[in-house]
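I'd like to ask you about the structure that follows.
With one protein chain held back, the other chains of the complex are shown just where they sit.
Just so it is clear, A, B and C label the chains in written order, and each chain counts residues from 1 on its own.
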Amino acid sequence: MSVHAESKAVAAPIQTKILFFAALREAVSSSEMLLPQLAPMQLSSLLTLLASQSTHIAAALTDREVLTAVNQQLVNQQAWVQPGDEVALFPPVTGG
Amino acid sequence: MSVHAESKAVAAPIQTKILFFAALREAVSSSEMLLPQLAPMQLSSLLTLLASQSTHIAAALTDREVLTAVNQQLVNQQAWVQPGDEVALFPPVTGG
Amino acid sequence: MPSAPADYQLICRIQHDDFSLEQEYQALLRPDCGAVVLFSGLVREQFQAEPADSLQALELEHYPGMTERAITAIAEQAATRFNVRTITVIHRVGLLSTGAQIVLVGVASAHRADAFSACELIMDFLKNQVPIWKKAHFHSQAQWVDAKATDQAAAARWVQENTL
Partner (left out) sequence: MPSAPADYQLICRIQHDDFSLEQEYQALLRPDCGAVVLFSGLVREQFQAEPADSLQALELEHYPGMTERAITAIAEQAATRFNVRTITVIHRVGLLSTGAQIVLVGVASAHRADAFSACELIMDFLKNQVPIWKKAHFHSQAQWVDAKATDQAAAARWVQENTL
């Protein structure tokens, strides 16, 4: 029983931080969300999971081009996200 | 006689100013010469005339690449020089 | 893959405060550098016809941490491809009025061609690969600035040249 309890503790979901910037931050009305994540998943799946949280978020993600970064590196949606990673979603950049 | 005297006065040679710069100025040991010129001539002829003034000048003109300007415009040696023009001779430029 | 030379130096700052072009220029100078190229980007006047309005300010938002990482990676790419000694990138964030300085990119090198190329490459990538966004505040409304296709093309040309 104690062994089972331990393995349950290991499998507990870790909070993956999702950051939103600029127009996307305004569209989702939030700059940061925590998404419980159990296992590695591709960014595309994580986005589907995120969109399932609310129609508001789903609309924000589909209404515009969204760039994606994992742990502060620009990546495409085939990239893998580990539980606890820092994921960022934002519109095309316009600095400089 | 007075008519002849007048036409001689009109045909009197005009001084064409020849300027030398940089390495060429040092080679001819002069920054400026005046060359009496009666009629328009091509720059190539004027350079031949100039070289005939001394072996020193002749050597200075043949020892290096010489760029040419007439009235402060870069020209090639087919350009025409009017009596009284400002002619400048110098090595390839190295400003900037 | 070649890496940036060991003696190459980068100054990178993201700040709200204004900067002094002269001070940054002096900090770039090295005895073996005969060429310095500086780019300064400013908030320029902008007018719109319908309804008649003019730009008051740009609001710049960024992604702290990733911005510095992205700029460092771009500068390192520039220093790897071109023979440069020092690079400075300063980008302001927050609310910046018309006429204000936004960004400074400075490069010092022995010869001019390297400094020009490195400075332009950094600016082109800064417009495309660094998480900074501009919101244009007009008197009657505010809107996020759209990314420009010309900026994508400008960055793409460095990639093409690289593969030649």
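A few points about this structure:
As a convention for this text, contacts are C-beta pairs under 8 Å (C-beta built on N, C-alpha and C of every residue); 3 or more make two chains touch, one makes a residue touch a chain.
Bear in mind the structure is a predicted one, so any value in this text is a computation, not a measurement.
The hidden chain, counted over the whole complex, makes contact with B, C.
Per the touch definition above, the residue from C:L42, C:A142 or C:A156 contacting the chain not shown is C:L42. Subunit B residues in contact with the hidden partner, per the touch definition given at the top, are 19, 21-23, 25, 69, 72-74, 88, 90-96. Contact between subunit C and the absent chain runs through residues 20-22, 25, 29, 31-45, 98-99, 110, 112-113, 115-116, 119-120, 123, 150, 154.
Assume only the chains that are shown with their structure count from here on.
Separation between the centroids of subunit A and subunit C, computed from CA atoms only, is 29 Å.
Centre to centre, using the average C-alpha position, subunit B and subunit C are separated by 51 Å. Among the residues of subunit A, none is in touch with two or more other chains. Contact of a single residue of subunit C with at least two other chains is seen at no position.
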